[in-house]
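One structure is given below, represented as structure tokens, and several questions about it will come after.
Heads up, one of the protein chains got dropped from this complex, but the rest are sitting where they should.
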Amino acid sequence: MLTLQSYLSLAAIIFSIGIIGIVINRKNIIIVMMCTELLLISVNFNFIAFSYFNQDIAGQIFVFFILTVAAAEAAIGLAILVALYRNKKSIDVQELRTLRN
Amino acid sequence: MLFNLSLIALIMPLIAGILAGFFGKTLGKIFTNGVTILGVLISFIISIFILISILENPELVFNQDVYTWLSIGSYKLSIGLLVDNLTVSMMIVVNFVSLMVHIYTIGYMHKDPGYHRFFCYISLFTFAMLSLVMSNNFLQLFFGWEAVGVMSYLLIGFWYTKESAIKANFKAFIINRIGDMFLILGIALLFSIFGTLDYEYIFNNAESITSNTVVLSSSFEISSLTLACLLLFGGAMGKSAQMPLHVWLPDSMEGPTPISALIHAATMVTAGVFMLARMSPLFELSTSALSFVLIIGSITAISTGLLGLVQYDIKRVIAYSTLSQLGYMVVAAGVSAYSASLFHLMTHAFFKALLFLAAGSVIVALHHEQDIRKMGGLRSKLPITYITSLIGSLALIGFPGFSGFFSKDALIEAVSHSSVYASEFAYYCVLIGVLITSLYTFRLFFLVFHGQLKDENINVKEPQLSILIPLILLAIPSMLIGWPTIGPLVFNDFFANSIIQPSSNDIFGYEFTDSYHFLTHSLSGPVVYIAIFGIFVSYILYILKTDIPEKLATTFNPFYKLLINKYYFDYLYENVFARLFNNLGNSLWSKGDIKIIDNFIVNGTAYRVGRFSSRVRELQSGYIYHYALMMVLGLALFLAWVVFKSSGLVL
Partner (left out) sequence: MIKEIIFYTFSSVLICSSLAVILFRNPVYSAVSLILSFITSGFLWLLLQAEFLAIVLILVYVGAVMVLFLFVIMMLNINNERDKSSFNSLAPFALFIGLIIAAELITLIWINSSQFNINSLSIQEPEQVSNTLALGKELFTNYILSFEIAGFILLLAIIISISLTLRTRKNVKTQIASEQISVDPSTRIKLVDLKERE
């Protein structure tokens, strides 16, 4: 019996995986961006599930916009990354400490 | 009109004192003398005028506010004057003795560098005492109370370079303070019951609260009137030096002799007795308080008298005599004979001041020698002093015809007829006290003025006139004032509109007709004979067979030691209480103040903030994922809270 809770739980799991990914990564910044995409996907999932179970199309509209904004944000984030790489010649997370103290 | 006059009488000594204090040094001795004596003289003349006006027209007594000092909501505290017979008699006593002391000081403090300061202080003291007796509410009473305490402190420590004087004035002030604590509690209790501090209101409504009780614990209730009276008497115990708060008075002899006469014989120490009389409407409603007063008074009367027998300083003997006589006054109040108590207060003021001033005259003549073992045979050298001292001593022991006789006898009569609890004990105490009084008085007298003239005293001569005149002026009332005043004051209703006491028949058991009749009546009682017997005994001990006292001292050595050490009261206070509080203060200072407040709280806070902030600073690591983790942590906590809230669990 597929209930709403199962979809929501799935979304919750993806969300927490995304959060864990942001916090524990040490490799490079790209992983952070990818985990952001995971977060956004889980939110979209939530919306679609609710829209289906409440028979309201507004959820899907919202997903539409989230998709748009997520694409824009990914583009800009990558542009920032490229600029950063050009300046520091490295995208190692450990070296990005200029905010220290 | 009387109101304005009383106000002037009150303010004059204050203005005189301030002028002398500020300008005395620059304007010279004549100015200081003149302005202060003028101030007190004006006050004295006004007091006499008020007395005459009131005697002629009893309607003139008044109770009027001068101005409202403070008004909070429905509570009004004001400064006011209550001038009735009691007030005016106290005013006359205070002003007269103060005037005598002012004149005396011209000669006594002639060479002292603090001359002007002294006059300023005694004028201010007169003002404080007057404000105490003229007050019409408890607040002003308290102000006067504290003010006389402060002036006493300043005057006892007048020679502030002497260490013993400093110790003595601290002792006086602190012990006074202990008494004042009780007084404050009593006033607060009355205020909380009545909502006002006005005498008139409280006295009129006192009867309505006789059933009011103060619950001290679940099993112990005490009538609030009794408690208030006991607390007020506690204040009187401090000020009037009853046992156990009597220890300051002998040490207060460190001050100059004039103030011993003024403050510690005639006025300040009698403030307590005055207060008892003024509060008679309250005390009459509580027999247990009266019994307590009686017991304390009688213990004081007899035990301090015994102490006077073994002293060698001329002023200390008289000081202990004062203590003993104060005990008498308090005993009289305890048997509800307030008028007798006040009468004794008045006569005592005269003859005790006289004795003190005479002692001062001896001291000055002998160039400030105070040990009576170095005196003797001075009657040929100091004749006027000798005669006035004789008059004073006879008055003190109650020799028939002198003023002290009338007051003491009336007092003892009242005690013998009373039926208050412990009145029998009091009667025996006062009776034995009469014997002891005459013993120490004439011991002093004989040792100073009779016996062998010592070689170093060959050249003494009478001091100057400004010292002798007050002696003479004080000797006159000591001799004569008993005759005319005993009738109206004690037996009839001179004080009727001021104090409440049972009718004279109930108290004295004796129908008064006139003074001569009183004299013969008391010749049928034991008191006079005991007093005269005492004269003979001391004559034998100190003139004829002068070795007996030492033999008695060695035979009863433990008892003698007890007396020499003043019943170890001073020892107790100094070593137990004072040390306790000293240690407490010290440990509070070193541990509390330094360790806790300075180190832990003040310095420690700064130190801990520094440590904490350096650790917190590590949170700003620069790693973004650290920051992200913090955000996530916050999210986790928030979700936890939501979970708990929605599941109904209460954290």
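Going by the order they are written in, the chains are A and B; count residues from 1 in each one.
Just so it is clear, a contact is a pair of C-beta atoms (placed from the backbone, for glycine too) under 8 Å apart; a residue touches a chain by one contact, two chains touch by 3 or more.
It should be emphasised that the depicted structure is a prediction, and the values quoted were computed from it without experimental measurement.
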Which displayed chains the unshown chain touches: A, B
Positions on chain B where the hidden chain makes contact: 623, 625-626, 629, 632-633, 635-636, 639-640, 642-643, 646-647
Touch list for chain A against the chain that is not drawn: 1-10, 12-21, 23-28, 30-31, 33-35, 37-38, 41, 44-45, 48-49, 51-55, 57-58, 60-61, 63-65, 67-76, 78-83, 85, 91, 93
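By definition in this document, only the chains that are shown with their structure count from here on.
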Geometric centre distance via CA averages, chain B-chain A, whole Å: 90
Contact set on chain B toward chain A in their complex: 617, 620-625, 628-629, 632, 635
Complex contacts: residues of chain A adjacent to chain B: 19, 22-26, 32, 93-94, 96-101
